[in-house]
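Yeah, one chain of the complex is gone here, protein chain that is, but the others are all in their spots.
So that you can tell them apart, the chains are marked A, B, C, D, E, F and G in the order they are listed, and the count of residues begins at 1 in each.
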Amino acid sequence: MLSEGHILPLSKPVVGVSGRTGAWRIQRPVFDASKCVKCRLCWLYCPDSVIDLNEAGGDFISIDYDYCKGCGVCVSVCPTKALLMKPEG
Amino acid sequence: MLSEGHILPLSKPVVGVSGRTGAWRIQRPVFDASKCVKCRLCWLYCPDSVIDLNEAGGDFISIDYDYCKGCGVCVSVCPTKALLMKPEG
Amino acid sequence: MPISIKDLPKEKYVLPGDTACPGCPENMGLRFVGMALGGKVILVIPAGCTSIIQGLAPGSGLNFPILNVPFASSDAVAAGLSAAKKILGEDAVVVAWAGDGGTADIGFATLSGSAERNDNIIHICVDNEAYMNTGIQRSSQTPLGAWTTTTVGGKKERKKDLPLIMLMHRIPYVATASVAYPIDFIEKLRKASTIRGFKYIHLHSPCPVGWRFDPMYTVTVAKLAVETGMWILFESEDSKVSISPSSRPYLDKSKRKPVKEYLSMQGRFRNVTDEVLKEIERQVDENWSTLLKLAA
Amino acid sequence: MPISIKDLPKEKYVLPGDTACPGCPENMGLRFVGMALGGKVILVIPAGCTSIIQGLAPGSGLNFPILNVPFASSDAVAAGLSAAKKILGEDAVVVAWAGDGGTADIGFATLSGSAERNDNIIHICVDNEAYMNTGIQRSSQTPLGAWTTTTVGGKKERKKDLPLIMLMHRIPYVATASVAYPIDFIEKLRKASTIRGFKYIHLHSPCPVGWRFDPMYTVTVAKLAVETGMWILFESEDSKVSISPSSRPYLDKSKRKPVKEYLSMQGRFRNVTDEVLKEIERQVDENWSTLLKLAA
Amino acid sequence: MVYDEITEIRFHGRGGQGAVTAANILVGAALKAGFYGQAIPFFGAERRGAPVVAYARISKLPIRTRSAVRTPSVVVVLDRRLSELVDVLEGLKVGGTVLVNSPEAPDMRGAFRVCYVDAVKIALRHNLVLSGWVLVNTPITGALAKIIELPIEAVEETIKELIGGGLGELNAAAARESFEGVRCVE
Amino acid sequence: MVYDEITEIRFHGRGGQGAVTAANILVGAALKAGFYGQAIPFFGAERRGAPVVAYARISKLPIRTRSAVRTPSVVVVLDRRLSELVDVLEGLKVGGTVLVNSPEAPDMRGAFRVCYVDAVKIALRHNLVLSGWVLVNTPITGALAKIIELPIEAVEETIKELIGGGLGELNAAAARESFEGVRCVE
Amino acid sequence: MVLKTLTGNYAVATAVKLARVKVVATYPITPQTTIVEKLAEMVETGELDAEMIRVESEYSAMAAVYGAASGGVRAFTATSSHGLLYMHEMLWWVAGSRMPLVMAVVTRSIGPPWNIWTDHSDIMGQRDAGWLITFSENSQETLDETLKLFRITEDERVYLPGIVTLDAFIMSHTSEPVDIPDQSLVDAFLPPRKQPYVFKAGDPIVMGNMPRDLKWNMMVREDMCRAMERAKRVIEEADELWGKLTGRKHGGLTDCYRCEDAKHFIVGMGAWTGDMRDAVDHLRDRFGLKVGLIKVRYFRPFPSEDLIKWLNNAMSVVVFDRSVSPGAEGPLYIETVSSLASSGVRSPVKNVLAGLAGVDLAPADISNVMLASVEEVEELGAFKQRVTWFYGGE
Partner (left out) sequence: MVLKTLTGNYAVATAVKLARVKVVATYPITPQTTIVEKLAEMVETGELDAEMIRVESEYSAMAAVYGAASGGVRAFTATSSHGLLYMHEMLWWVAGSRMPLVMAVVTRSIGPPWNIWTDHSDIMGQRDAGWLITFSENSQETLDETLKLFRITEDERVYLPGIVTLDAFIMSHTSEPVDIPDQSLVDAFLPPRKQPYVFKAGDPIVMGNMPRDLKWNMMVREDMCRAMERAKRVIEEADELWGKLTGRKHGGLTDCYRCEDAKHFIVGMGAWTGDMRDAVDHLRDRFGLKVGLIKVRYFRPFPSEDLIKWLNNAMSVVVFDRSVSPGAEGPLYIETVSSLASSGVRSPVKNVLAGLAGVDLAPADISNVMLASVEEVEELGAFKQRVTWFYGGE
């Protein structure tokens, strides 16, 4: 970062600092809206902030597969199996 | 200390490393053998190891005035006032 | 009034695409800090996994003001920063976010000194029970029997009981927390942020990489630690100790799941003998009993 | 079998004419170490008054093998030395002899780390409740209300309770002692020397220079600390806490002398207000109650 | 130039897949075959599943340089999907070779040779699976030996020394199978 | 030599007796009188009752040297008994002065002037006693002013600034008394 | 302006007060202790409106003032010897962060054996860390330079931390008259604090995470070097301005005493440059020798240009070092020789290692060394021995 002519060891927040981490996935979480009870636990626990809640309508949750690392935590905390892991292509 | 041709930061124990510390005294402890009950507390507590016990006979304690700093601890712990502080000359 | 998940803020303080491993408990913890304190916080972070999680400059995967600092220095830096904010009359919650190594080992004199001075900061120990960032070496927080690369036959010593040690520092606030119990953690963080002086929160953070379990089970393992009584959630305000609701059931020993269940989920305990298992069980009882004495 | 004064060895480990101030409690303590362990001991000594007490090279006023070491390093050096002696099959009791500063402040991570590893050494904290060697600055061991050159209005914080903190380290042996109770101290030292692992002894050491009393009263003041309940003599073997005989009478609060008596003998407490006095009294009660809980 | 006479190899893999081990096996095998070698891990934060690289150098003479491998003559791709993420061909020497773990000829074109081997199939056949991962790193060194003309025996021996026991045998067998199974499109 | 034109003074006292304060008062007074000065404590482990020294330099020109005072022209002895312990005359310049706190002329002979003042008596008369110590350090600066020809007013003022209140007044008065009471044997 | 008798340590404390420092964190160590004590007293009595953090070590002292400075306020610490060594890691971090900050270092020997007397090993061992380092000669210069350092380190051309040193006891504890500038004058001299970035809640800047591009990281280092270069000018300017305001100029990176027509030179730094002035006068006035003194005021940035300028035609140069790098020579000597050689200056240079461990050196000792050196060079055109250990005295 340049500040008044200096080169300083500074950074700024940015989405995807490590690239498209979705590519790290070996398995992907798949959402089944019909089973979702809107408990929000998946959103709460997802370590990577890639689950968004759509309070307004539509699928209650959406997963940003560009960055979802496929850890499976959301699947493990989902009380209704509305989320399941599937192998990546 | 010279060791095989080296100059090393080593020392050896010696009595009077700080000179004749008896000269630091402003007051001196004076012993009155007649009051002594041989409890040894003065010997036990004297911080400077300058009280010796004469278990064999004679005055039960002797004070090495060359090094006694005149702190007065012996006087304070003596249960019988066999030790008293007197101003130095 | 208990917090409900629904009311938690949605702003992202951990940004998608950061450099945490899949299933990382530190990432989770950081998200909870964001949910609890949001834009009020300034993080001071010593060396550890969170240094890496941030990703590479000039970018950062964490959306907080972050001062990265040398390994042993976090609480002293935080104390200085907090003093500056006080003098400038600025509102800020200064948080030292340090691993178990940065907290309990190399940085322990710094922590203890800051606690004794009662500096106005929150120290969060994100405890994954080893030096993960350098590749899983034992720390004082590694439990008895656990494999690490420097204890290949299992650690011989017991986990140093940092929460109790901090309790004996008689600081205004001490609490334990777990990534499996975010609401509890968030409540504790919010409470801590309203108290002046030194606040210590010890966050149990199972690490799939170092503990050798599938990243899917970070929350599961963390929960088991509480359910087996291996990890006790409590808090202490002004030295008044109380067991937190999520741990309360386990006051009753018979309610606790077997320790073995917890150990067997983790590769690092693979070679634990029956003898060591017994000793661990004994320690669990002892920990409860000590804590309960102090809570009495 | 209790030790009698008569049976104590007469050999001098503190030599007449050393550089201690008149009435120095550290000199006393060193003499007791000599009486207890004699020629078996190797001392590791960080910066502090005892560095000076030794006098100037090439002489030494102390008749022990002494490795002087940097301020924060004593327990780690002692651990290494002890390991070497073990490997060489030599008998030696390696003792880290450190002031309250070297123990509880700058050196605390080193101490805590060594305790957690259970290194086979004895750590003695010779506690004169301030940095005396640099001219009476506050340490974490300075009590509430005490004047030092860096707390000219009286210290605002409480004395960090190191014995309890070390107790929470769950090491094989923890004890408190006082220069006024040499037999108790010597017994504890001898017991410690027979136990393998980390042993911690905290020696209360009133300093006439720093506490502002006539050097004649070093023992008197030390005794008053115990008699008022300000200093509690106890020991803990394998985490089993017991109050030592000399402190037992003061379990009964009514037997304790008034704290004020202790404070008023010392110039450093001259400006203590009634409010602070009350708080000190409250802390005395609290300390007893915490300790008794743990002893229960 | 002396430093041109070295065969430089780059491995592309994923965190957890063992690209570094592959490089080490190769260098060990080279040593047995009378060559000098150097295995260089790229060190960074290795996360499970994230793209990683490792390097190796093989030479008849002692290798003195320690600078980065910038223009490899062989690129080994342990996971085909990586080529969508990173430019696996970056710096590849004209006339060099890219070896891909793939059941069929990968769709790559340029002034280089493309080789492939179905390391997954081979690994599965030998039961080389560990906590969800198919272990292709060891098998593929066999194919690589073929390409850079190292005796497969050296590779087998190295693997067995490194891994030991029945698992070593399996890995060695897989390596030989991949040595034999590698195909190149010129 | 420039560095010869400086008056160098050495104070002998005991730990707790305030030799350094005496040096500081002197230098403060010199400043008021239009001179430059330097007060140098000997620093070591100062133990109550143990012999200590302090130094001062006074000069018309700024003082630049910071080396040890090796050959003082004045030696001040705060406690007569010290002369049995240390060589208080060490390095004293030929023609210099030794000033001793003593009720009568001390028994010293040599190529120097011997002066004395009964600082104890003066101090006691002004009630200058603190925890067993008779405070002679301040009073004796008056006698020293006489010897090195500093105006006593400068000393009095400095003392009052330093100590303040009634105690300052007492000390200043004692200093004046010792200024007037000092006697020299030529 | 008030003339007062102050020790070097109190001169430091006075400067800190005048600079309106907001956070102080220090840990006691002889002989820095009276700085700590004085500041603690000032804070307690309200004479100084600042937070005092009574840290548990020097490592934390540096960490705490670093945190405070990062938060946007002027901060100060002081230490010595082992304390300085104990904060070594933090020194590098602070400089690499480009965080303006001022520290006083009372130079003292390093053990073993324990030794509290002056020796420059402690500060010389930190010369790579990226801090400005200045040596002072007396209490006045200590006070003035401490104040100037705040201005210099906070100059946007610099943005590096700075150390003012004073030698143990012969400066730290020696009282002498000092002109204390008025607060208003200091306020006019010291602009409000500037710094490259400030940590605030709600402003997510991140300091210090790993670099993607190592070359960028190397440029961060190069930029520190450039800042050091620019600091040379900033130091001169500060001296000019201070001179204008107070009538006192101490020099820029160096101060040359009776150099104009000098043929033989003493090079030195710290307290004994006062003694060296006496020696120069003595050698000139008594022996008619054309001797000059180059007092190195700033060791970082190193005053290569000044040395080259002054020593260009020197017949001989004697560099006095108060520390040594075992396996090499004295650091001042090494860098002086290297600077001169890089510009083709070929004067014979000799290294006198003296005053280590607090050994006293009198003006007469210095004169004697110079007399012998001049004789040797005039006879041989060179020095027989590059490096000599000199113990002085009888």
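The definition used in the following text is that contacts are C-beta pairs under 8 Å (C-beta built on N, C-alpha and C of every residue); 3 or more make two chains touch, one makes a residue touch a chain.
It should be emphasised that the depicted structure is a prediction, and the values quoted were computed from it without experimental measurement.
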(request) Out of G:201, G:340 or G:366, point to the residue that touches the absent chain in the complete complex. (result) G:340
(request) Please pick, from C:13, C:64 or C:108, the residue that touches the omitted chain in the full complex. (result) C:108
(request) Consider the whole complex, including the chain that is not shown, and state which of G:6, G:68, G:102 or G:132 touches that chain. (result) G:132
(message) Please output the residues of chain C touching the missing chain, sorted low to high.
(response) 47, 51, 57, 68, 70-72, 105-106, 108, 131, 133-135, 137-138, 140, 149-153
(message) Even though one chain is hidden, which residues of chain G still touch it in the full complex?
(response) 82, 85-86, 88-89, 92-93, 95-97, 109-117, 121, 124-125, 127-130, 132, 160, 207-211, 214-215, 217-218, 220-222, 224-225, 227-228, 231, 299-302, 323-329, 331, 333-335, 337-338, 340-342, 344, 346, 349, 353, 356-360, 382, 386, 389, 391, 393
(request) In the full complex, which bits of chain B touch the chain not displayed? Write them out. (result) 3-13
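Going forward, only the chains that are shown with their structure count from here on.
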(message) Counting C-beta pairs in contact, which chain pair has more, C-G or D-F?
(response) C-G
(request) Express in whole angstrom the distance between the two chain centres, defined as the mean CA positions of chain D and chain G. (result) 40
(message) I'd like to verify one number: the distance from the centre of chain C to the centre of chain D, where each centre is the average of its C-alpha atoms, in whole angstrom.
(response) 33
(request) Express in whole angstrom the distance between the two chain centres, defined as the mean CA positions of chain A and chain F. (result) 80
(message) Can you list every residue of chain C that touches 2 or more other chains, as numbers and ranges?
(response) 19-22, 52, 54-60, 62-63, 72, 109-110, 112-113, 116-117, 214-215
(request) Enumerate the residues of chain G that touch no fewer than two other chains. (result) 30, 54, 56-57, 111-113, 204-209, 211, 216
